[in-house]
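A short write-up of the structure that comes next.
Only one protein chain is missing; all other protein chains are in place.
The block that comes next holds subunit A.
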Amino acid sequence: MANVTNNRPLSPHLQVYRLIPTMAMSILHRITGGALYFGTLLVVWWLIAAATGEEYYNWVMWFMNSWFGRLVLFGYTWVLILHMLGGLRHLLWDVGYGFEKEFSTKLARANLIGSIALTLVVWVIGYTIR
């Protein structure tokens, strides 16, 4: 039998559309979700280290306080906040609001800018009271 499925016309995919803010943030929500999936390993590593004992914990602590560790932590919190704000947008849509073109574009921009701002605020406050 001829391979029918291979010859079926495909609906246009991502590459035929111009990238607009709502689309970019939608893609980012999936990418951040996937990244956070593996990011939980960082959390488990940290908790297991604390449960294992001082010697092993100190090694993990050294990593987390190194510039690379700090960068990873900063990036992790940023991705968490980016995905969280994106998730809040989803919840807004789920209850039936926020579909207007201009508004949803504004919200997409606010999502990105807000995530960067919030991440900086959290770390600045964290460093001052620590």
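What to note about this one:
Criterion: a contact is a pair of C-beta atoms (placed from the backbone, for glycine too) under 8 Å apart; a residue touches a chain by one contact, two chains touch by 3 or more; residues count from 1.
In the analysis below, contacts and distances are computed from a predicted model.
Not shown: a single chain whose UniProt protein name, out of "Polar amino acid transport system permease protein", "MacB-like protein", "Succinate dehydrogenase hydrophobic membrane anchor subunit" or "2-oxoglutarate ferredoxin oxidoreductase subunit beta", is "Succinate dehydrogenase hydrophobic membrane anchor subunit". Considering the full assembly, A:G69 is the residue among A:P21, A:G69 or A:G114 that touches the omitted chain.
Within the full complex, the residue among A:Y17, A:Y37, A:F68 or A:F99 touching the omitted chain is A:Y37. When the omitted chain is restored, the residue from A:I27, A:I48, A:L71 or A:I116 that touches it is A:I48.
One of A:A24, A:M84 or A:L112 touches the chain omitted from the figure, and that residue is A:M84. Listed here are the subunit A residues that touch the chain not shown: 30, 33-34, 36-37, 40-41, 43-44, 46-48, 50-51, 54, 57-58, 61, 64-65, 69-70, 73, 76-77, 80-81, 84, 87-88, 90-91, 94, 122-123, 125-126, 129-130.
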